[in-house]
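Starting off with a structure, shown below.
Complex shown without one protein chain; remaining protein chains in place.
Chains: A and B, in written order; residue numbering restarts at 1 for each.
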Amino acid sequence: MTDLSSAPGATPAGVRKPHSLYEVDALTKRRNATEFRFRLYGIIAIAISLSVLALMLFTIFSDGISAFRQASLSFPVTLTEEKLDPAGNRNREEMAKVTTIGYSNLLKENFAAYVNSQGFEVEGLTDAMIGDMLSRDAAAQVRNQVLADPELIGTTIDVTVLANGRIDGYLKGRVNREEALRDKNVTPEQLDLTDKLVDQGILTVAFNWGFMTRPDASDQRPESAGLGVAILGSAYMMMIVLVLTLPIGVAASIYLEEFAPKNWFTDLIEVNISNLAAVPSIVFGILGLAVFINFAGLPQSSSLVGGLVLTLVCLPTIIIATRASIRAVPPSIRDAALGVGASKMQTVFHHVLPLAMPGILTGTILALATALGETAPLLLIGMVAFVGTHPSAPIQGFFEPATALPVQVYGWASRSDPAFLERSSGAVIVLLFFLLIMNAIAIILRRRFERRW
Amino acid sequence: MSMSMVYLVIAVLAVVGFLLCRARALASAGGEARNLHSLPNYYGWHAVVMTVLPSLLVLIVWLIAQPIYIERQLENYFPPGALEDDSQRTLIMGDVRRVAAGIETAVSRGAMTSDEADALSPEDVRARLAAARIPLGSEVSGQVLDAAQDYRQIVIWGAFGRAALAILVSALGLLYAVSVSNKDFRARNRVEQVTLGVLIVASMIAILTTLGIVLSLVTEAGRFFTMYPFTDFLFGLKWDPKFQGNSTFGLIPLLWGTLYISLVAMIVAIPLGLFTAIYLSEYASPRVRSVVKPAIEVIAGIPTVVFGLFALVTVGPFLRDFIAQPLGLGNSGASVMTAGIVIGILNVPFISSLADDIINAVPQAMRDGSYGLGATPSETIRQVVLPAALPGIVGAVLMAGSRAIGETMIVTMGAGAAATMSLNPFEAMTTITVKIVGQLTGDTAFDSPETLVAFALGITLFVITLALNIVALLIVRKYREQYE
Partner (left out) sequence: MVNKVNNMLDDARLKDRTMTGTDIKITARNVQVHYGTSHAIKDLNVDILNNTVTAFIGPSGCGKSTFLRCLNRMNDTIASCRVDGEIKLDSEDIYDKKVDPVQLRAKVGMVFQKPNPFPKSIYDNVAYGPRIHGLARSKADLDDIVEKALRRGAIWDEVKDRLQSPGTGLSGGQQQRLCIARAVATEPEVLLMDEPCSALDPIATAQVEELIDELKQNYSVVIVTHSMQQAARVSQKTAFFHLGNLVEYGETGQIFTNPKDPRTESYISGRIG
């Protein structure tokens, strides 16, 4: 007591000089400057992250948006009988012996003749150069058309075929005349002709539906490469993932949340799930390769194996999300149901699960979105291979080789022709579009059914 | 009888069982559902469970057992020494399966009758199949043809036996269900027990997955280490796989590249992520937070392959043209810096959202105490909030580190493939994940060390990331307990 009463003012240390609140002293000024800097660091950090994100989206969109437009040439072709149906009996099997090379020559001749008939004067332009402006894919397209309808032979039809990738690139600003001098695939004369053809409406640029529907194409034909197989493959895999993860994930979560006794075994399961969620996805690819392909003998590159691997990748996340939404259902609901004599199982399936369902669906959709963008494990199970034909309809199609959207992005990005960069970026746009839709659905679900207890 | 027919029959039996047992139970209670032990539908579901589940189990066991039995059976056709070598064995068995499948397809296409197929001789089998447009790679030896014929027989009889057994079991199950369906039978309890069993099996898939990962990694890596010395792999300073064999697989350069890139990534991600989290949780108004937080999280929602493309097309060339070349540090677009910076950005939302949670878990009373003493917000954050949240933040950083180490697409597209060890961050280096992809997507035979080394790399990656995650989880769990 005495000690305390003598304390005030006795020691000079710690005694603040009385001063007005209106004056900000030097120390406070320094402290406020530090405060300002600290705050600024936060803003800078956010600005850096967001501007990198914006830059990324911007570059990818500006590189990729042109993939949705494609140059094509329209001109008349006379389908001469002696070239396309030497036997002359319109028998499809015999006509099929004429390869695309035969069609290609016919198309080139016809196109060159048509261009020459239009009276364009370009110095140094040879017929071969004119013919090379067509895509290598054009022959296959016309061949399919003829084989589908042999009666066309002998007539003259108007065809619209893809232009060569370099011509397409020129119209999109990717190829210019200086480069054309060095590039053996295109000549400046062809570019001069291109300008004239555009003026005449023979060469037109239109929306590129083929990008969404065609299969992948070889290195020589970037203009005909499309995402058809990749979109189908991704869709098949998403179906498999959804069908497998939702029941398994819900069942596992119900057991762990509602029934599991607290013992070492359930502890083991819990630790397992949280660790699996953090295992790099590529390890799941190794698992898929070793177990599904080498051990179980499932077909390589197939959507089935891809779907199974992706199921394992996203099962832990789904279980974690599902458990969270089951836990969010208040115990009072369970007590109420148990109180009127429902069994534990009835309580869970009649009351808890329906209430947790919006949360479970949201979590599942978000996990599906992650699975849709997953690339590394799919590379290991062979989905990076070139797939030139669409898989057939489910269930047969699940066993056939396919590829996936993100894998296609990677596959095209690793090719040397810059035309494939445009495709790759375009594929990213498609991929992001699907992700956006899935996330939007998840957000709407959450908004609409969100419940606050 | 095809599998789908079997399933159809079982499904029909199940429906019949459902209706029958439900009706029987009701009848035993004199049509009065109140006198039943369980609701009428439970008797129906009990019948469904009894009809479907045992026969499905039989089918699964049969499907697993049949290939093993066939392999045993086919061994008799070959001389004792011929199958000792593993790769030899796979080759021969593959031949047998192909020939058998070829003959079967030919029969189903109508190119030959079943009798003709049985009478095929080793000399003409290839020609006959080629005529039916079924190409075989090589001439067929007598042993292989005999084995293939036997294989066909076993498969045909196997399919028949399987169908018969499955349907029989299903019918027995149905009979049993019918026999017990009366008003005192505890159908609900039985159905619930089965449901619980299904739930338990579902929750064990996680364990099975881990088991599958560990087993496949360990067995294949074990095969690799019989061909290549363990110490040479673990401490080797040179990575040089060759197509012709005689390759050198030293882990150290890959580990160096992996850790170097992850270090750069963490140097980028930690300050950005932490300051983002601090700003969002301590300074931002609710409005700003509601806009910025989702925007940052968009980064986490974008697939890594997109970041890989960004690294390849934009970041790599930018760093090369504006930093590496002017400073004379190299002229490679793919580099440690390229991959590290992009992975760093990718990890920002991960660190920031974890740190945000952790910072928010620090009780408001702590902050009030500090503000009440006249501390500024930054002083409060640095001296009170962060020290209190530190264990959790360390955990978050470790998790982010493990993600950076396991990241695949960005390094595949942005770091390069050259297994060099250098201090220059503008040089292309490679990582464990890049080499896993590289070795497993090549054309080498699956049994060669060039392919199997990927499993040794996989196990290395698995162990590193798992260790980091377990440590992180322990730290975070301990931290959570502190405030709960």
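Assorted remarks:
In this text, contacts are C-beta pairs under 8 Å (C-beta built on N, C-alpha and C of every residue); 3 or more make two chains touch, one makes a residue touch a chain.
Predicted, not measured: the structure shown is a model, and the values here were computed from it.
Contact with the undisplayed chain is limited, among A:Leu21, A:Ala128 or A:Val340, to A:Leu21. Of the candidate positions B:Ser247, B:Thr376, B:Thr433 or B:Thr451, contact with the unshown chain belongs to B:Thr376. Across the entire complex, the residue among B:Leu327, B:Ala365 or B:Leu423 in touch with the chain not shown is B:Ala365.
Although one chain is not shown, part of subunit A still touches it, namely residues 1, 3-5, 7-8, 11, 13-16, 20-22, 24-25, 27-28, 31-32. For subunit B, the list of residues touching the undisplayed chain reads 285-286, 363, 365-376, 379, 383-384, 387-388.
The definition used in the following text is that only the chains that are shown with their structure count from here on.
Each chain gets a centre from the mean of its Cα atoms; for subunit A and subunit B, those two points are 20 Å apart. In the complex of the two chains, the subunit A residues touching subunit B come out as 31-32, 34-35, 38-39, 41-46, 48-50, 52-53, 55-56, 59-60, 63, 247-249, 251-256, 259-260, 268-269, 271-276, 278-287, 289-291, 294-295, 312, 315-316, 319, 343-345, 369-370, 372-376, 379-380, 382, 384, 406-407, 409-410, 413-414, 421, 424-425, 428, 431-432, 435, 439. Looking at the complex, you find that subunit B touches subunit A at residues 188, 192, 195-196, 198-200, 202-207, 209-210, 212-213, 216-217, 220, 271-276, 278-280, 283, 292, 295-296, 298-299, 301-310, 312-314, 345, 348-349, 376-379, 381-382, 399, 402-403, 405-409, 412-413, 433, 436-437, 440-441, 446, 454-455, 458, 461-462, 465-466, 469-470, 473.
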